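One structure is given below, represented as structure tokens, and several questions about it will come after.
Missing here: one protein chain of the complex. Every other protein chain is in place.
Labels run A and B following the written order; every chain starts at residue 1.
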Amino acid sequence: MKEFLTAGFLIGLLSATLRMATPLIIATLGETFSERSGVLNLGIEGTMLLGSLVAFLVAYRTNNLWLGVLSAGFSGILLSLLMAFFTVTLGVSQHVSGLGITIFASGLSLFIYRQVIGSPSIPPTVTTFKTVAVPLLSRIPIVGPILFDQYALTYIAILLVPICGYILFKTNFGLSLRAVGENPESADALGINVYKTRYVSLMIAGFLMGIAGSFFTLAYFNMFLYGIVGGRGWVCIALVIFANWIPSKVLLGALLFGGVDALQLRLQAIGFNIPYQFFLMMPYVLTIIVLVIVARRASYPSALLKPYRRE
Amino acid sequence: MKLPKFVVEKRSHLPVWLRVLLPVFAILLSFIFTSIIILFAKKNPISAFYNIFYGALGTRLGLMETIVKTTPLILTGVAVSLAFTGKFWNIGAEGQLYAGAFAATWVGIMKLPLPSPLYILLEIAVGFIAGALWGVIPGVLKAKYKVDDVVTTLLMNSIMIYLVTAVLEGAWRDPVTSWPQSIMIATNAEFPKLVAKSRVHFGIVVALVAIVLVYILLKYTKLGFEIRATGSKSEAAHFLGINTTKTIILTALISGGLAALAGVGEVAGLHYHLTENISPGYGYTGIIIAMLAGLNPIAVVLASFFFGIIITGAQYMSRITGITSFIADVVQGVILLTMLGMLLLQEYGIRRAK
Partner (left out) sequence: MEAVVSMRGIKKVFPGVIANDNVNFDAYRGEIVALLGENGAGKTTLMKMLYGMYSKTEGDIFVRGRKVEINSPKDAIDLGIGMIHQHFTLVNPFTVIENIILGMKENGIMLKLDDAKRKIQDYMKRYQLYVDPDSKIFQLSVGEKQRVEILKVLFRNADVLILDEATAVLTPQEAENLFKTLKILKDEGKSIIFISHKLYEVFEISDRIVVLRNGKVIGETSPTETNIKELAKMMVGKEVIDIVSEKSRKVGNTIIKVEDLFATSKRGHMAINGISFEVKSGEILGVAGVSGNGQKELEDVISGIKKPHSGAIYFNGQNITGSSPKNIIDFGIGRIPEDRMENGIIGEIPIYENIVVECYDSKPFCNAFFLNYREICKYAENLTSEFDIRTPSVNFPLRTLSGGNIQKAILARVLSREPRFIIASQPTRGLDVGATQYIHSKLIEARERGCGILLISEDLDEILNLSDRIMVLYNGKVMGFADKSELSREEIGLMMTGTKKEALNEVA
């Protein structure tokens, strides 16, 4: 137990928490937009994986990490347009469409990687992002290394939280988007274009999910592996519900889940007795409990999962 | 010249030929899209598809392997079909499969002094129960608390896989190799092989029996009727006296048990021990099979065999053409999407406006 209480361990843990939370924050914010407009996007896992692959390949070929990030975002937009086509234009099952996108995008990622890279004995790597220490602030004892010595993407993730919150709750677009997710008939009756709004929100979601994927191969790790997203997309589905579809709560939830992730890695290293998988399981169990509570209160966007068709 | 106006309207009924044609059309469409992707990789799609089919069906070995791959797919496919028929959206077949594999391994490594047929029966029973219990949790949550079954069954997948991995890396870790896999199950717990010099095992019998049982269930029994009625229009079913809560729970139970049998077969008939990768996504493929088969148990056999061909053939093809076998995953994803589009055609027809 002594190992846990050293300052070094705790600072390392908290710093890692913020790091691991980064892709969760970004992707979950994206899913929040999608669900707030009424579309459950189960394509998030596949979108993140394809994003991570695209980011890696582009960075590998061009040596430009930010280009990789942007390309990942772009690939996310393409996938989300596909999702929008099925769920908004055709109006078919959101569940199956999302699953289809994940299965397709996952398969595509593996296929592209193997075709382009092959199976060399030493897999190719990229030079990842380096953490950026904020001058002065990063020298503050304890807080400094935790909050102000992180990847640029992490700072972006944190900034995105208030930005997304602002867009959703303080802009006209956000109001219309939320109306479309609650009561598309009312929105339609007032002249809001339900289809266009959902397309836009899905594109925002796809962009963010793609960028989240890029974190895995360009920062967290320096190569592409099959399991690199490792089911975190599903965690994000859970997170959105956990966060009650509110961006500020997304940050809290992501930190919690990210903390669990960081902790279990360290526990593994120490050789802790309780299997680390039990920690990894916790977010999922927690979410199911939250779902039961929420189902009674029904505070999810009321039009979620129902395709909108003008009769 | 004025273009003829087309009207999209709901169909009154679906002609049988269309019902058969739509999945075929979905498959063809998906082959076309996949071919485009293959062309982008500067490879020959015709050669790719030819080799997939040859690899799966052209040799004895290939055919046997195809049957081996088809076995768990039939079970997950029928499990999901049954669930979807009752409008229980079971995305958790993968986790239920792991539950079944876990339970069968547990029974198998106990090395009980039982005659083989009895041991096998025990594995099947315990595996079924494990999957049923795993599946009934989301079922109860849906029936009683109206919690969305898609998300819960999905989350349960991750929980079960973590559970299994934890045990494999802990209590069940192979002491000899130190790898995260269980020791071998007792030899009297193994499913018998059905065809000499192949891996085809008793699991295919279990799968086909399950198909027959589900077919009988849905067509001839009271419960089957209740499942179909609840799945078709639960408001009316409730009004007309059917206990929809009980029906949903039973649907979840049976569906979970069936998916678990796929896991039992993989452990007891193929690998003889439990590993983390006992299933490369059979539970998810089961969903695609269910949709392609239109939820019909007999068609599930055909659709499962089709995917068995794709998965087996892709391995062979990748050796010949240098196209990675992951193309099979791409095909699966595209078929799901094209089939979705076809389903829309099933509901709505386009005709010339009068």
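The definition used in the following text is that contacts are C-beta pairs under 8 Å (C-beta built on N, C-alpha and C of every residue); 3 or more make two chains touch, one makes a residue touch a chain.
Because the structure is a prediction, the values reported are computed rather than measured.
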Chain not shown, its touching partners among those shown: A, B
Which of B:Leu223, B:Leu302, B:Ile320 or B:Leu344 contacts the chain that the document leaves out: B:Leu223
Identified contact with the non-displayed chain, of B:Ser35, B:Ser116, B:Asn188 or B:Asn243: B:Asn243
Where the unshown chain meets chain B, residue by residue: 12-13, 220-223, 225, 228-229, 232-233, 235-243
Chain A residues touching the omitted chain (full complex): 170-176, 178-179, 182-183, 185-192, 299, 302
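Just so it is clear, only the chains that are shown with their structure count from here on.
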For the chain A and chain B complex, residues of the former touching the latter: 40, 42, 46, 82, 86, 90-93, 95-97, 99-108, 110-112, 114-115, 231, 234, 237-238, 241, 275-278, 280-281, 284-285, 287-288, 291-292, 295-296, 305
Residue numbers on chain B that touch chain A, as the complex places them: 37, 41, 43, 89, 91, 141, 145-148, 150-152, 154-159, 162-163, 165-167, 169-170, 284, 287-288, 291, 323-324, 326-334, 336-337, 340-341, 343-344
